[in-house]
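One protein chain omitted, others in place.
Lettered A, B and C in written order, each chain numbered from 1.
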Amino acid sequence: MTKILVANRGEIACRILRTLRDMGISSVAVHSEADKDSPHVDEADEAVQVEGNDPAKSYLNIQGLLEAAGRTGATAIHPGYGFLSTNARFATACERAKLTFIGPTAAAMTTLGDKRSARSTAERCGIPVIPGARECDSPEAAQAIADRVGYPILVKAAGGGGGRGLRQVDEAAGLPEAFAAARREAESSFRDGRMLVEKFIHPARHIEIQILGDGKKAVAFGERECSLQRRFQKIIEESPSPAVSGSLRAALSDAAERLAVAAGYSNAGTVEFLLGPDGAWYFLEVNARLQVEHPITEARFGIDLVRAQVELALGGSLPAPAEPRGHAIEARINAEDPARDFLPMTGRVAALRWPHRPDLRVDAGLREGQEILPWFDPLLGKIIAWGPDREWARRRLLGGLRDLVLAGVPTNQRFLIDTLESDFFVQGETFTTTLESQSWTPPEPSKAMLVAAATAAAPPAPKSKSASPWRTRGSWRMGS
Amino acid sequence: MTKILVANRGEIACRILRTLRDMGISSVAVHSEADKDSPHVDEADEAVQVEGNDPAKSYLNIQGLLEAAGRTGATAIHPGYGFLSTNARFATACERAKLTFIGPTAAAMTTLGDKRSARSTAERCGIPVIPGARECDSPEAAQAIADRVGYPILVKAAGGGGGRGLRQVDEAAGLPEAFAAARREAESSFRDGRMLVEKFIHPARHIEIQILGDGKKAVAFGERECSLQRRFQKIIEESPSPAVSGSLRAALSDAAERLAVAAGYSNAGTVEFLLGPDGAWYFLEVNARLQVEHPITEARFGIDLVRAQVELALGGSLPAPAEPRGHAIEARINAEDPARDFLPMTGRVAALRWPHRPDLRVDAGLREGQEILPWFDPLLGKIIAWGPDREWARRRLLGGLRDLVLAGVPTNQRFLIDTLESDFFVQGETFTTTLESQSWTPPEPSKAMLVAAATAAAPPAPKSKSASPWRTRGSWRMGS
Amino acid sequence: MANARLVENGIVKRVVRLKCRGRVHTVEVDGTEAVPRRAAVVPVPGGVWVSLDGHCEFFEPVLGSVPLPSRAADPEVRAPMTGRIVSIRVKPGDAVREGDVLVILEAMKMEYRLAAPAAGKVATVRVAERDRVEIGAVLVTMAPP
Partner (left out) sequence: MANARLVENGIVKRVVRLKCRGRVHTVEVDGTEAVPRRAAVVPVPGGVWVSLDGHCEFFEPVLGSVPLPSRAADPEVRAPMTGRIVSIRVKPGDAVREGDVLVILEAMKMEYRLAAPAAGKVATVRVAERDRVEIGAVLVTMAPP
């Protein structure tokens, strides 16, 4: 009997748990003390509290997670994304504890999850890589590489991802501080302070290929364009990319499949590329796990990637790649203030109404009354629209974002709407630097919003005569 | 500038209004006095109250609807399903008022919407029809036909649909009363007392073909099997049908397209067939409008049928039929008691939580606190699941139905779950008489449900002494 | 009486009789029972709806010889058990209909939707969101319409 522990929280834990329920597989949720009332806890058949020094640490507590699996009789672990999903030590620990880790083997994860090792594997496969990317342990070593390839450069964590431990450096003077800050972030986020330096390709598009592997073969499931990023984190993703031709898609898919096969990669993974302004493309890195933006691939290919992950991990065979259809766009709803440098926001969800309409999918793990805590990623949920073409998917997504009500914590909702309505998005002119080069000012609240707020903030005097303070005072004056 | 008035309410009005919003088309809702707070009113840009002698009559008030269109400057009317959607007089009145009726022309509606005329058109096209189906104005005439084709027979309204004005008669003795009852229902539902009598094919499957026409050409979008019915109304629909082979699909599609072309049919419509136990099939009738179950076709073909309807009505060209994909199943959530002959139920929605998961669509127009009124169809909403195969769609739909919380009014939720889990459904052995031949008993409430109810219904006595009414009374007695 | 109290090993057990679809069920509860939190428990005038895993039923407490005071007459809405206020749906002056949800209370891993016992106006709201409230505490007071 298979029983799967989901070592994650939030929308991705909810999403995985729902597929497990549909598969008829028993599930176990884990949670920190602060998360004991979080929605993902309700989605599982059982829930176990795992200790941690802060609420996020519970999900990084390898020993605690293995104990939770042992106590509940779980036979497999799905790591989701983030947290321990790309931690080879965790994958190894699961293997030792005779738990099926739903992801690549620790060996493949080490080969492709580590940026340096992934790069040399790519080079051996004849896949182009970004000039100058070398590991360096000091600001001085970084400076030497930068001098060779020229500024701007990127300093980034060798063992990380998700935009943390990443800094752009435009000139030599800024390098030492950027290097130190990136390393601190890398150490705190990934417990791994190794850094890489590389040439900054500009303007570039971020194109990634979804793959599924069984250790011997690998199949590509098209590309996703994830160029729209703030603070190096993706915010709007789409598939297909408006910039990828059939021949480019074939080349990228072939490269991704070769890389996966070379590493003996099993389960779901993503191979990221940068597409330069001259049409040249470079291998960037491998995300050896499920991605936040996986639903846009699911919408086009009619596949449930979590189900495919579980089936592959349990010894199933690779699904046949279906013909993709139409266009899908995802928008991430974050608790953040786009008007103040996307500062993460906390608060309490005071009202929540997700949109419902054809070909619109909502992935979230949120409820009214829930406290948004500062220790976690600001992602509150995702809205994914599918359409027969890009324009229809864009309109559907806009419709969904306009219908969404999420009050009590500031979010990027209106920023997403304005971005999807911008000329650059309509024209598909999306680059990794697009959002940071645009300044966004929140629109003034409309007359209707102000009137609604004024009415609620200062309700009119009651109409009943006895209750009116004016009437009362008048009578008094008359009587005095 | 196009502006569309939606002459309907409930889930279908909400669904149409959302597509209009995504298309950037201004919209007008209409509502009866009792419906002024209903969800569909909020979904439109404008709303107009239309008078009626009872809350449902507003939506049948042709003059009132045309006035609402005139007052708001609407240029077109979408009738949804039910109400006036297949009323040729309404289509004609719209044409006269220079309003685009989003549906077939009044002429095509008359040719195919009327059962007698549709049957003779089918016969002219060489499409098989059910033996003995003839119009008859008296029980005696009906008896003569029945004697010829043999019992059981069906008595049904010539100008109706949706199961109203329809009776099965097993022997001659029951005919007079059944005929009278069916005619009464037909007159009250459709203001049309003409009746048909026909041979009852048994056991039969209900198979229907979705078509889109432009008046000259017609395109089929696969079949839907809608055999599972209670009180002659569909309750679970799926596409494709487990009983339809590729050659049968081609034959049915060809018949549907030929019929539509013969009638000069434009816009969306559905051609219904009965599939007999011997594999023979018969033309049944045409639904000259959008169907309740249209989302399962949308899920497989990646088409928005409401958008296609609007575009066709505004002079657009027929969409190309895409290759269908996977399997889709719809379940209708009705306010009714399956344990008491599906008696419609009323009440107030006290709690409502729709399911969210990949490839699950919810079409509804319902909110917490809403009163379910007795004048309307008991349909509260629909859950539609897509999957790469039938079994996965079935499991997804079951997952969604189990997650749904809809309290305050009795519904068929648990009945739908048990039906989807039944052997006959799993094996695809679904016939129009399947549900009425099964008896369903609601399961006993589980221990957990009873404990939850007991805790909430009779909370423990307050611990504070002063707050206890018993303590207070005791003191009184002591003092007296 | 609907609810008899038994004391067993120092734990107060209550015996509750509930009618569901015409059948009376007798349930013993002592407050230590675990109910899955995905259960929705929705008290309304006259009883409570419980929805769990797609099975939703209405339960009506069966009243014995001593009639309980009519809920409709009670101008005070009290906490049925000790817990935490999750959400307040009304403010003073709001007109409510019978059955409108006033306050959502979380206790024992379940949400309780406390509804207006009769149509009327909200007179006072005595608690704030996130407050911990004791059993029997007055949460909302009502005035006639």
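Here, contacts are C-beta pairs under 8 Å (C-beta built on N, C-alpha and C of every residue); 3 or more make two chains touch, one makes a residue touch a chain.
Keep in mind that what you see is a predicted model, and the values were worked out from it rather than measured.
If you put the hidden chain back, the residue from A:A144, A:A181 or A:A280 that touches it is A:A181. Only one of A:A173, A:A320 or A:A448 touches the chain withheld from this view, namely A:A448. On the side of chain A, touch with the chain left out of the figure occurs at residues 164, 181, 184-185, 188-189, 231, 339-340, 343-346, 348, 350-351, 353, 374-378, 401-408, 410-411, 413-414, 417, 442-446, 448-458, 460-461, 470. On the side of chain B, touch with the chain left out of the figure occurs at residues 41-43.
We adopt the following convention: only the chains that are shown with their structure count from here on.
Using CA-based centroids throughout, the chain positioned farthest away from chain C is A. No other pair of chains has as many C-beta pairs in contact as B-C. Averaging Cα coordinates per chain places chain B and chain C 36 Å apart. Counting partner chains per residue, chain B has residues 402-403 touching two or more of them. Listed for chain C are residues 36, each touching two or more other chains.
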